[in-house]
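All protein chains of the complex are present and in place, except for one that has been dropped.
Chain nomenclature is as follows: A and B, assigned in order of appearance, with residue numbering initiated at 1 for each chain independently.
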Amino acid sequence: MNNYMKLEIPSKTTNEAFARAAVGAFAAQVDLTIEELSDIKTAVSEAVTNSIIHGYKDASGVIFINCNISCKDDKYTIEIVIEDKGKGIEDIDVAMQPLYTTSPNDERSGMGFTVMQSFMDSLDVNSVLGEGTKVVMTKRIGAENTYD
Amino acid sequence: MNNYMKLEIPSKTTNEAFARAAVGAFAAQVDLTIEELSDIKTAVSEAVTNSIIHGYKDASGVIFINCNISCKDDKYTIEIVIEDKGKGIEDIDVAMQPLYTTSPNDERSGMGFTVMQSFMDSLDVNSVLGEGTKVVMTKRIGAENTYD
Partner (left out) sequence: IGEIKRFIRDDGIIKVSRAYKDISYKAFTVKERMMAEQKTEPTLAEIANELNITPQELSTAMEAARSPESLYAQTDD
């Protein structure tokens, strides 16, 4: 089974919950555990929140979410791409460091990228200042076999 | 609160359940009743199933789902547009008649459009043979006031 979905939503804070729900409902076609599902939803939250808060600040913009499910040797991989056309990140390596945040007064913890990294199997961030940010995350489902 | 989402999915039967859940999760930002939600999901099912079964037959195609929530005088209206680039409908008036179906052997009841019409507040169907079909449905939320 290969499947995909492409979703476009405006950068409203209410849409963080909707993005979680939509990606969760899509991932639900794979026979995953509640824990795997909740890892995926948490990673999506962090990426979407970043686009809303950092990418578009208080301005309104559009967030693109693409999901892909692919199957190889009976193992499923879910790929989630979250993209904004917001202000971009100057130095990705610095931004991805644990506890690094440019909004310390906003009660941001600086742990968003770290959470995505630890809850997913891969994380890839592309960003161009003034053009936007694209986060690509994958997770393999059926964990016992991924440690072979 | 005004909000929208645009969704693109391939015409696979598993995506009927996903489309229901995704539109349901989007609609659920308005505090609606179970019955209103179930009406919306049922209408979405019928339209998406039509695109999969009639629009694209067994071929693979793409289904576009756009949802809009708008608010006026404290009342919400949800608009749902479901579009395919499939084979189109020759005569819409005939197709929309209760019990009319072009797939009687498929256990189709011919009641899809009738269900959409009775569960939603408005239904509008546009179709061009060989180009595709677009179904536009709206539902007002907060029913007691819609009968004023």
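Note that in this section a residue touches a chain if its C-beta (ideal position, glycine included) is under 8 Å from a C-beta of that chain, and two chains touch if they have at least 3 such contacts.
This is a predicted model, so every value here is computed, not measured.
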item	value
Contact residue for the chain not shown (choose from B:3, B:51, B:77 or B:133)	B:3
Contact partner of the left-out chain, one of A:9, A:27 or A:135	A:27
Of B:10, B:24 or B:61, the one touching the omitted chain in the full complex	B:24
Options B:13, B:33 or B:122, residue touching the unrepresented chain	B:33
Option from A:37, A:96 or A:111 whose C-beta touches the chain left out	A:37
Contacts of subunit A with the absent chain, listed as residue ranges	12-14, 16-18, 20-21, 24-25, 27-29, 31-35, 37, 41
Absent-chain interface as seen on subunit B, which is shown	1-3, 17-18, 20-21, 24-25, 28-35, 37, 71, 118, 143-144, 147
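Everything below uses one rule, namely that only the chains that are shown with their structure count from here on.
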item	value
Centre distance in Å when subunit A and subunit B are each reduced to the mean of their C-alpha atoms	29
Complex contact set, residues of subunit B against subunit A	1, 3-10, 12, 14-15, 17-18, 21-22, 25-26, 28-29
